[in-house]
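A single protein chain has been removed from this complex, and every other one stays in its place.
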Amino acid sequence: MFGTGILKGMGVVLRHLLGSYADDIRYLGRKYYSPDPKQLLARQGPKGKGAMTVMYPDEKMPVPEEFRFTPFLVYEEKGAEKDYRCTSCGICAKVCPPQCIWIERTNDPKTGRPVPQPREFHIDIDICMNCGFCAEFCPFDAIKMDHNYEMASYDRTVKHIMNKEALGKPLSYYASIRPRNFQREEAARAEEEAKKAAKAAAAAAKPAAKKAAPAKKAAPAKKAAAKPAVKAAPKKAAPAKKAAPAKKAAPAKKAAPAKKAAAKPAVKKAPAKPAVAKKAAPAKKPAAKKAPAKK
Amino acid sequence: MSSIAKELANPDIKVPAEIENNLIVTSIDKIYNWSRRNSMWPMLFGLACCAIEMICTAAARYDLSRFGMEVMRPSARQADLMIVSGTVTKKMVPQIVRLYNQMPEPKYVMAMGACASGGGPFKDGYNVVSGIDKFLPVDVYVPGCPPTPQALLHGLITLQKKIDGQSIRTVRWYQPGAEEPIPVPILGPDLIDPRQATLLRQRAAEQAALAEQAALSPAEPPAAG
Partner (left out) sequence: MATAELNNLKLKAEDVKLNEAFPEAVSVETRKGYSGYTVKPENLVEVATALRDRYNFKFLSSATPVHYLEQGQMEMVYHFYNLDAGGGAIVLHAQTSHDAPTIPSLTPLFPGADFQEREAWDLYGIKFPGHPNLKRILMWEGFNGHPMRKDWKEAYYEQDGKPYDTRWPGGQVHRVEDKNPFGNNVAYPDGFTLEGWSEQAERGLYEAMPVDGKGVTIEGMQTDLVTVNLGPQHPSTHGVLRLIVTLDGETIVKLEPVMGYLHRNHEKIGERNTFIQNIPFTDRLDYLTPMANNHGYVMAVEKLMGAKVPERAEYLRVIMDEFTRVASHLWWIGFFLNDLGAFFTPALYMMTEREMILDVFEATAGSRMMVNYMRFGGVARDLPPGALETLKELAFERLPRKIDEIEAYLTDNEIVRSRCIGVAAMSADEAIAYSVSGPILRAAGVRHDIRKAEPYGIYDRFDFEIPVGQTGDLFDRYKVRVFEARQSVKILQQALTQLPEGEILSGKQQYQARVPAGEAYGRIESPKGELGFYVVSNGKPNPYRYHVRAPGFINLTSLGKACQGWKVADVVAILGSVDIVLGEVDR
């Protein structure tokens, strides 16, 4: 009573004020506009004592790896062409809680079978609730959650329904925003690939060895052939797969690590033999695409 | 030259060096926009989850007052900016429109988050309006569910840029003739926008006719839509 409580409270405020200066001394010269996000985080973290304002447009609070905003579609760069990982299986559209994903699937005009690429992919970000289920349940690591939150716009009618073009971002971008997730997923993919390659090799051990001779032409030709006929027998694809390593005259097992390296253009340093790796990748791709269609 | 002077001064007009520190030559638009965008007072008005992020933006870490916007006004009469922060429900929309009508011009509206922009995850709901832009003219849309404080700040900066591009001669509130207030929606069997009254009456008559028809020949299902 008699105002002692108020005085005590004022003491807390005073201590906080002085804490700001203590912090300034501790992080001397890095009060604002720190170029290094780690230093910014140190001051923002539980050890900080005083004022903690982030000077937003000039310095930005770094977002953690798991941070999710709107979804984007991952594509692999093949020169100028964008190879979307999406196979239009529709799991993301089915699991999406507010149902903001529209996928248009097409059939091949010749065979009548569905093509494992979406003709169009729309996400209405005015409905999206940033929950991340699409990314979580996508079996092909084709849709991921973005880190870019600076999306304010003047007109929603044109910008806020994003199509395949607007949603697409390269794999290297994904690798840069989520390095840990990316590495884990790529390792799992490579393992899956290796398993499949081993299986295919066992199944077609003998005919493959003979067909390996005209391998140089087989690889690109097979890619074109394998894509429309998704459900083609695995035997046909197997030689194509074997072709690349065969040309390099290396054992089949080596293909797996090479592929893994090829898939990470941005983060990891260039693979030891880039020429081989690049050739291995196109051969791998149709095989990877086929897996879902078979199920 | 101070930074403010640099921002405002017209580089085409040379000011003699001896009075450079005392004189700025600028245009009315420029100084008007500069003062407007740096003292925008938002309305203290939260609807849903996004309001919490709006409060966090005003708090210690992101500190809205760096933009001259910390003076959140609970009264619409003193506010320049309405941040529609959250799901707009049919029950609430008459009040929002009324508040907007009460705001003095110039006034801006920001749709914060997915719900205010386009209905958001609750768009399916029977009591949810698919975006505040069905009723109010929205200046900036900030996507996200909810937008993080930094995303909101980015939206505010985007709005400031928009204000910078405006001119007194063309903005709608300085045109001759008074601006009509937006008609306040009515809570009827469903939400009713008075601007659509004629269409609705037509619809009601159609429904009545269909009901009559159905009474005569119950086999035919009414074609709605």
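Letters A and B name the chains as they come in the text, with residue numbers starting at 1 for each one.
In this section, contacts are C-beta pairs under 8 Å (C-beta built on N, C-alpha and C of every residue); 3 or more make two chains touch, one makes a residue touch a chain.
These numbers come from a predicted model, not from an experiment.
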Residue, one of B:E105, B:D124, B:D164 or B:E179, that touches the chain absent here: B:D124
On chain A, residues whose C-beta touches the chain left out of the figure: 1, 3-6, 8-9, 11-13, 16, 44-47, 52, 63-68, 88, 90-91, 93-97, 99, 101-105, 114, 120-122, 124, 129-133, 136-137, 145, 161, 180
Contact set of chain B toward the excluded chain (per top definition): 44-49, 51-53, 55-56, 59-61, 74, 76, 86-87, 89, 91-92, 94-95, 99, 115, 118-119, 121-128, 130, 134, 145-146, 148, 186-190, 192-194, 196-197, 199-201, 203-205, 207-208, 224-225
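Rule of thumb we're sticking to: only the chains that are shown with their structure count from here on.
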Whole-Å gap between the CA centroids of chain A and chain B: 35
Of all residues in chain A, those that touch chain B in their complex: 44, 51-57, 60-61, 69-70, 97-100, 124-130, 149-156, 160
In the complex, chain B residues that touch chain A: 60-63, 66, 111, 114, 117-124, 131, 133, 138-145, 147-148, 150-151, 153-155, 157-159, 162
